[in-house]
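A single protein chain has been omitted from the complex, and every remaining protein chain is retained in its original position.
Chain naming follows the written order as A and B, and within any one chain the residues start at number 1.
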Amino acid sequence: MLDFIVKRLLQVIIVVFLALTVVFFLIRLSGDPTTLFLPPDAPREQIEEYREQLGFNRPLYVQYGEFMINAVQGDFGQSLRSGEDALGLVMQRMPATFQLAFAALIVSMLIAIPLGVLSAYKRNTLFDRVGVGLSVVGQAIPNFWFGLILIFIFAAQLQILPSSGGGSISHMILPVITLALYSISRFVRFTRSAMLDVLNQDYIRTSKAAGATTSSLIMKYALKNSLIPIITLVALDLGVLLGGAVVTEVVFSWPGVGRLLHQSLLNRDFPIVLAGVFIIAIIYAVINFIADVLYAYVNPQIRVK
Amino acid sequence: MFKKNIAAVFLLSFLFLAACTDGTNVDSQDGGTESSENGGQQDSIVIGFEGDAATMMANHDVNYTTDTLIRNIYDPLIDRDGQTGEFRPVLAEEWENIDETTWYFKLKEGVEFHNGAEFNAESVKYSIDYILDESNGSYYRSRWTDVEEVVVVSDYEVEIHTSRPFPSMIERITEDLLIMEPGYVEEVGVDQASNEPVGTGAYKFVEWSRDNHLKLEAFDNYWRGEPSIKQAEFRIIPEFSARMSAFMSGEIHLFKNIPVDSVEEIGTDQVGEVPSSRINYLALSNLVDGPLQDEKVRKAINHAIDADELLEAVLNGYGTRITGPLSQLNSNYVETEDYPYDPDLAIELIEEAGYSPEDLTLTLDTPSGRYPMDSHIAQAIASQLQNIGIEVEVQVNEWGNHLEKVQNRETGDMFILGWGPAFEPQSTIENLFTQEAPYSSFYDEELEEKIFETNALFDEEARFDGYAELQHELVEKAAWVPLWQQADLYAIDESLDFTPRVDEKINVFEMTWE
Partner (left out) sequence: MNATEVMDDQINKKTSKVKNFFRKLSRSWTGMLGFGIIVLLLFLSIFGEWIAPYDPMDAPLSKGLLPPMTDGHILGTDQLGRDILSRIIVGARVSVIIGVATAVLAGLIGTIVGVIAGYFRGWVDVVLMRIVDVTLSFPFILLVLVINAIIGTGLTNIIISLAVAGWVIFARVIRSEVLALREKEFITAAIATGVSKFEILVRHILPNIFTPIIILASLQIGTYIIAEASVSFLGFGVQPPEPAWGNMLNEGKDYIFSSWWLITFPGIAIIITALGVNFFGDWLRDTLDPDLKGE
């Protein structure tokens, strides 16, 4: 087990390193953003001077080497616009994004798992079909559009919920629902099929034949056994939620990492983009790592492979 | 066993969530949800703003969002009259141009910084030196390089020496310079000063949550008197729809930049309008090969575009037509001839130039969302030119790409751009119509010579006449298609007293509740 964990951790490091390398070169090849930060009437020699100061006129490999050496020490340089530590700016926004993603995760579990279980229990009834149908539609809805529609209905027309900004619980309702939509749809389908898998197993059939009621079986065995794959999916979905958060944060002016990244892409504030990529790659890799370990713990054959 | 684990996961998540919300929950109590109905009682305000400041450090980031926010904390030496745009003394009582390279400023006495320190000549010197010191990386430095030295004459007098004549000194002081407290910055360092600013402004810094809100409270010892609004919060809401719904529900009391089509929705009694000094124009590039190098074709395009209709139909009339390179807010404005809308004459001119309109295929670059209705204007212009047979390909760019294209001269034959704030002639004309400057892509050798001659003039009258002549010539040569001054539209809570300013600043000190 320890071997497996060490091996996977090493992979995480390689993954993050490669991700940074790729993004670094992509960004540097796309031109330099110096003029975006200067007043429009800055004379040409001035632009050159700033370029030099920001280090954009040095050979690429020098820039890359320096970047990597600093990055290893957690220094991604300063924001081009404000001159502050880029990683610090990203870290400041993390709590808001996590808050949104965790809330969406919890909401989708609370809604989706009971629905999925019920669907499986009432298999092929109207309830099941409607539930599955809705979850299919839910996966086809772009979440920014869903967010706009929610703003239109609840903030603009009914004026009962705020549409923007961080703050109280009421500020969270619309963005959380928007973000949770996709996960709810996925979880319902997944829970349902995981439950059905278990319900079809021999020992359940046997107990059923022996007279146990379906609902007691669900509580006793099926739920217990199907929860393992469900939890794994949930863990993995935190990453999907973090990705979806970019769009949701923009729609609802939520002060998280996603919006910072979007803004920095628009401003070409590349140190922030790199720091953001770093953090997200790490989180993603760690989530995957945990899911893998969890899986391996539950299912020892994987380790042998 | 698994049940236990799951319960733990749930519990942890909830705790985490609770921890995240707790802190912020309290904030929204003190202002946000209060509606404006309690009128006279109210002494706090929430302002919706489209972008956050990059830093709380003065004299660093040239972006308008930064400047607007921190001007509530820092004072300038000179500012502008909110309606006429004329210079007005603030921390400087008077100023004088001693000779071509020396400027003298007499400062106000008895002004106090938020931390109790006294405002004096040293703070002015420190603030300018901050810009000039390369290691600070201030983006303002590019416009201040001609400043050689700031000399403290006495506690309340400074002189600025320049290496070259610097006729736009007062403009620079007004637009760029905000006064910082030297002792404070030295003591806490730039990093902390960038996050917890100290100035002499009407409001003291309370809390800044990036991309979320900036909270300020009234500075009771403010030299102009106690501000009437005690608590001010800028809430950062980039999406218009979100800003609008926050306003409709009374969560915010003021915001800027209403799209013209939403004015009705807000109700005209809650909309404040002011002509901005920012002008929007259609640049006709004569630096790239093409028919637009021919003056006749440029004139034809001026005749073929009905700017009045565009203003009426696309902008619902929100804007003020301009006919030359400068707006009426500009200190050097003279009236110039207009090219009347005349499609037949346009066709005639194109034929005279040896083309037929059907031969012409022009490309038009436009940003999207930078200026009011910009990409829509571009598409409407294309449609007007197509009416006389000119084929126009509109290329809509994301703002960063657009600016890059303009600066690298990679745009098509025409592009849409705005310029401002533009209160004085030099920065506009020099930066738009010389070979080095990319923002209009128009260049004429003779004209450029004249521009440089005029810039160097120090005699007020000669200078005025020089720019007047330049304006006429630029129109005569059809250097571009002048469109309009933007109208800045503000949504203002009906019981809030605020008159929008021509320079786009949002100073809470100037607001009161009725």
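To be clear about the criterion, a residue touches a chain if its C-beta (ideal position, glycine included) is under 8 Å from a C-beta of that chain, and two chains touch if they have at least 3 such contacts.
Every value quoted in this text rests on a predicted model; they were computed, and no experiment measured them.
Q: With the missing chain put back, one of B:R80, B:H376 or B:K450 would touch it. Which one?
A: B:H376
Q: Decide which residue listed in A:I47, A:I141 or A:L294 touches the omitted chain of the complex.
A: Considering all chains, including the one not shown, the answer is A:I141.
Q: Which candidate, B:D155, B:E309 or B:E494, sits in contact with the chain we can't see?
A: Looking across B:D155, B:E309 or B:E494, the contact with the absent chain belongs to B:E309.
Q: Pick out which of A:V234, A:V247 or A:A291 touches the chain that's been left out of the picture.
A: The one listed residue touching the chain not shown is A:V247.
Q: Which of B:N397, B:N455 or B:Q485 sits in contact with the chain that's absent?
A: Selected residue, touching the omitted chain: B:N397.
Q: Go through subunit B and note every residue touching the omitted chain.
A: For subunit B, the residues touching the absent chain are 239-241, 244-245, 248, 259, 261-262, 264-265, 309-310, 313-314, 368-369, 373, 375-376, 379-380, 382-383, 394-398, 401.
Q: Considering the whole complex rather than only what is displayed, give the residues of subunit A touching the chain that is not shown.
A: 11, 14-16, 18-19, 22-23, 26-27, 30, 136-137, 139-145, 148-149, 151-152, 156, 239-240, 242-244, 246-247, 250, 258, 261-262, 265-266, 273, 277, 280-281, 284-285, 288
The rule is short, and it goes like this: only the chains that are shown with their structure count from here on.
Q: Averaging only over C-alpha atoms, locate the centres of subunit A and subunit B and give their separation in whole Å.
A: 36
Q: Help me check something: in the complex, which residues belonging to subunit B touch subunit A?
A: Residue positions touching the partner: 2-3, 6, 9-10, 13-14, 16-17, 20-21, 24-25, 27-28, 32, 51, 54-55, 57, 60-63, 134, 136-137, 139-143, 145, 191, 194, 209-213, 235-239, 241-246, 248-249, 251, 398-400, 403-404, 407, 419, 427, 430-431, 436-437, 439.
Q: Please name which positions on subunit A make contact with subunit B in the complex.
A: 31, 33, 35-44, 46-47, 50, 53, 79, 81-84, 89, 92-93, 95-96, 98-99, 102-103, 105-106, 148, 151, 155-156, 159, 162-169, 171-172, 224, 227-228, 231, 250-253, 255, 259-260, 263, 266-268
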